[in-house]
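With one protein chain removed, the remaining protein chains of the complex are shown where they sit.
Each chain carries a letter (A and B) given by its place in the written order, and its residues are counted from 1.
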Amino acid sequence: MLKKRIIPVLLLQEGRMVKGKNFKDYVDTGNPISQVKIYTAQYTDELMFIDIQASLNSRKTLLNIISSSAKESHMPFSVGGGIKSLTDIREILAAGADKVLINTSAFENRDFIKQAVKKFGSQAIILGIDYKYDDTINQNRVWTHSATKQTIAEPFELSQIYEDLNVGEIMLNSIDRDGMMKGYDIDLAKKVSKTIKIPVILCGGGGNFDHLVDVFNKTEVAATACGSLFHFGDNSPMRARSHLKNQGILMRSIR
Amino acid sequence: MIGIIDYGLGNLSSVLNAFKRITTEVEVFSDPKKTKIYSKLVLPGVGSFKSGMDLLKNKNWVPEIKSYVTTGKPLLGICLGMQLLFSKGEEDGVSEGLDLISGNVTKMKVDKNLKLPHVGWNNLIIKKKHPLFENIKEGIDFYFVHSYICIPHEKEDIQAEVFYGDNFVSCVAKKNVFGAQFHPEKSMPSGMILLKNFIEWKFEC
Partner (left out) sequence: MKNNLKKCNQCQLPETYETIEFDNKGGCNICSSTKFKNTEIDWKSRKKLLNELIEENRGKYNYDCIIPFSGGKDSVFTLNYLIKEYKIKPLVVRFNHGFIRKTIQDNVHTTLKKLGVDFIDFTPNWKIVKKVMLEAFKRKTDFCWHCHTGIYSYPIRVALMYKVPLIFYGEAMAEFSNYYDYKTHTIEKEDEEKFLMLRTLGITAEDMHGMINKADDPVDIRDLYPYTFPDAEDLKKLKYNPVCLGSYIPWDHHKNTEQIKKELGWKNDELEGVPSEINPHGEKIECFMQGTRDYIKFLKRGYSRVSQINSFNVRNNRMTPAEAKEMNEKFDGRKPPSLEVFLEYVGLSEEEFNQFVDKTVIPPNKPNYKLDKIAKKTWDFDDWYREDNNKK
């Protein structure tokens, strides 16, 4: 049977890995190449890099990191951060990544996504939805541009629109819960993962293994993306898998 | 020397890097005329059946690959590469495949609560004792990412299955041809064992 996945997320800034809270107050979390080596040694299920600067320079650094990582490591990689064109996608996949994560550009240009799926295949495209709860209207709203621009879109509705674009996966990311380590947004995750037919990756709020167990027990989410869980906890992917297996969640077997 | 076919689709560096960890006798090549010089061939690929076959046809790979297989030298198809080995594919319109293994490639039909693509780690249900499965224990997971599956006409071509709501074909083989629906180059450490087995595979006609 298909196993649940745990995907460490590595945020790239000025050539280092960082982690923040609510998309700000970033703290250094290591050298990207050595972090890839560590996750490789742990036989991590999958890895996700996000370039949070998304500038020309940072893109160069990102591509170098992906090439080195692809040589050191042999696990599936996804890469995101300012992907705007088919050329961007081609460059990133050619450097060694398996999938790209597209957020703002997907929101602004659905045709771009259709072209990307046609050219690179649906399995190569993950669409990201960052969202925040707006307590003036008591509803979630999608944010773009690295959580700096609020839109009028609602994440559940957007996930249904994205599903029709024939992409491989959707990643939901709660800006409110990001870095808080108090648990994931089970309510929205449940709704989205039950309704849409493509796999959902859930991000934002993972602080300990029980949060992961909660997600997999209460929703149909396929994978949890984790940042702080690994950077600021005495946790590792191997330990996570053992813990989740003990709770009856199907996880990958290495040996 | 093992040749990895570069027909313009998908990223070959992962496949190349994985093989390079085991042997130096491997290279990527994009000239179909060079096909015959290799002792073993690898056909990788990600994307749609139609785009894969269009590229193979346009660059004249089809006759070279077919004639290569008649010599008895081994060919490994990975993911889309496995699907292209078949007679017909239904992704993006119906197209003809390499027809090295009789059968069709069709959309996976799963329970409505199961998501597609089938992406992530799943274990092989080994049906036959094949040299490529040597030292690979049942229950170990490999990385899959696909929405289409292969249905061989000859059931004896099925070497392994995978369960996702139902049993689907995960590995096929016919004589010197072997196909893996999953990505051995992304499925460490067992994927490496499979690749090593392929490198050591001495196919007897």
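By definition in this document, a residue touches a chain if its C-beta (ideal position, glycine included) is under 8 Å from a C-beta of that chain, and two chains touch if they have at least 3 such contacts.
Computed from a predicted structure; not experimentally measured.
Colleague: Would you mind listing the shown chains in contact with the chain that isn't displayed?
Modeller: A
Colleague: Out of A:Arg59, A:His74, A:Arg177 or A:His231, which residue would touch the omitted chain in the full complex?
Modeller: Considering all chains, including the one not shown, the answer is A:His231.
Colleague: Using the document's contact rule, name the residues of subunit A that touch the chain not shown here.
Modeller: Residues of subunit A in touch with the missing chain: 16-17, 28-31, 33-35, 37-38, 40-42, 181, 208-210, 230-236, 238-239, 242-243, 245-246, 255.
Please note the rule applied: only the chains that are shown with their structure count from here on.
Colleague: Averaging over Cα atoms per chain, report the distance between subunit A and subunit B in Å.
Modeller: Centres of subunit A and subunit B (C-alpha means) sit 28 Å apart.
Colleague: List the residues on subunit A that touch subunit B in their complex, please.
Modeller: 1-5, 40, 43, 45, 67, 70-71, 74-76, 93-98, 120-124, 168-169, 196-200, 220, 222-223, 252-255
Colleague: Could you please specify the touching residues of subunit B with respect to subunit A in the complex?
Modeller: Touching subunit A: residues 11, 13-14, 17-18, 46-48, 51, 112-123, 137, 139-141, 143-147, 163-164, 183, 185-192 of subunit B.
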